[in-house]
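Can you keep this structure in mind? I'll have questions shortly.
Then we have subunit A:
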Amino acid sequence: MNDLMNAVVDIRDLHKTFVLHTIDGRSIEALRGVDLTVHGGEHVALAGSSGAGKSSLLKCVYRTYLPTAGSVLLTPRVGAAVDLVASSDAELAGLRGREVGYVSQFLRAEPRRGAFDIVTRAGVFRGMPRDEARDAAADALRRLNLDESLWDVHATVLSGGEKQRVNLAAGTISPPRLLLLDEPVSALDPANREAALALIADLTLQGVAVLSVFHDLDAMSRLATRVVLMRDGRIAHQGAPAHVLELLEGVAR
Partner candidate 1 sequence: MTLADVLPEASPTPSGGVPTSLPPLLDEHAKREIRRTILTAVAVPGYQVPFGSREMPVARGWGSGGLQVTLAVVGSGDTVKVIDQGDDAGVNAVNLRRLITASTGANESTVPEESTIIQSRHRIPEDELRSDHIVVLQVPVPEPLRGVERDQRELARMHAEADYAKMWVSLYEDKVRNGVITQTTGYPCLVDGRYVIATTPIPRWDIPRLHQAPFLTLFGAGREKRIYAVPPHTDVEPLTFTDVPFEVERTPGATCATCGSDRSFLVEVPAATGSRWVCSDSDWCRRRQKAQGHD
Partner candidate 2 sequence: MTEPNRPDWMLKVEGLGKIHGAPDRRSLHDTGPEHGTSKSRLTGSVVAAWNVSFEVAAGEALGVIGESGSGKSTVMRCIAGDQPATAGSVRLARVGDGATEILDLEPAARRRLRVDELAVVYQDPAEGLDLRVTAGGNVAERLTAAGWRHFGDIRSRASELLSRTEVPLERMDDLVATYSGGMRQRVQLAKALANRPPIVLLDEPTTGLDASVAAGVLDLIRNLLEELGLAAVVVSHDFRVIEMLTTRCIVMHHGRVVESGLTDQLLEDPHHPYSQRLVAAARS
């Protein structure tokens, strides 16, 4: 199962320490040596209390955080494996979008564009012909129950839940090889949540490697092929969802 030949991302001994010069140079260790491999068609969910390092790990893989030590070996669709930690900014900018995608909680820095436009552009950015991207965008938005009347409205006036669905659609259209999901359904009501989870489940079927953070245990248990429990910047346990979640619930009580 853990056939390294199919590994999409191979995280080795990853460390991240923040040095806060604005607060007397205090340092905060967010990751203290993480080893993790995700293969195509796997959905690895990160679990743990807040501060355990879950989001930090995602951001280190995407290189929004610059790891202090360790490596993140990405095997792209074409070409040799590349260490995202050691890559130049230009190389990384190129890899993002095509090979690695990140769906954050926040709809950030979008100009006043409509949802349809945002999702279409995301598709075009990943290499889809414009017409195909338009069709895929329409499909995704419909699937996520975003009413057509909202498609051309400036995304900034959408509600939290609507924005999150736009984010998800844009992040998953013409999906990259590795998808990082950071609380992608936190603002959705039950009905919309169902649709979103179904869309995410499909990605796994398509062979996308997914690394996610959900605080919603139910979502985690339904989607994840493996759950990784983090504590204090390290991996404490990993295994089948049912097994790890039992552990979690035991800890929580």
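We take it that a contact is a pair of C-beta atoms (placed from the backbone, for glycine too) under 8 Å apart; a residue touches a chain by one contact, two chains touch by 3 or more; residues count from 1.
Selection criteria: all candidates are chains of the complex that A comes from, given by their letters.
Not measured: the values here are computed from a predicted model.
Interface remark: subunit A makes contact in this complex with candidate 2 (options 1 or 2, touch as defined above). Across the complex, candidate 2 is touched by residues 18-22, 59, 63-66, 89-90, 92-93, 108-109, 111-113, 121 of subunit A.
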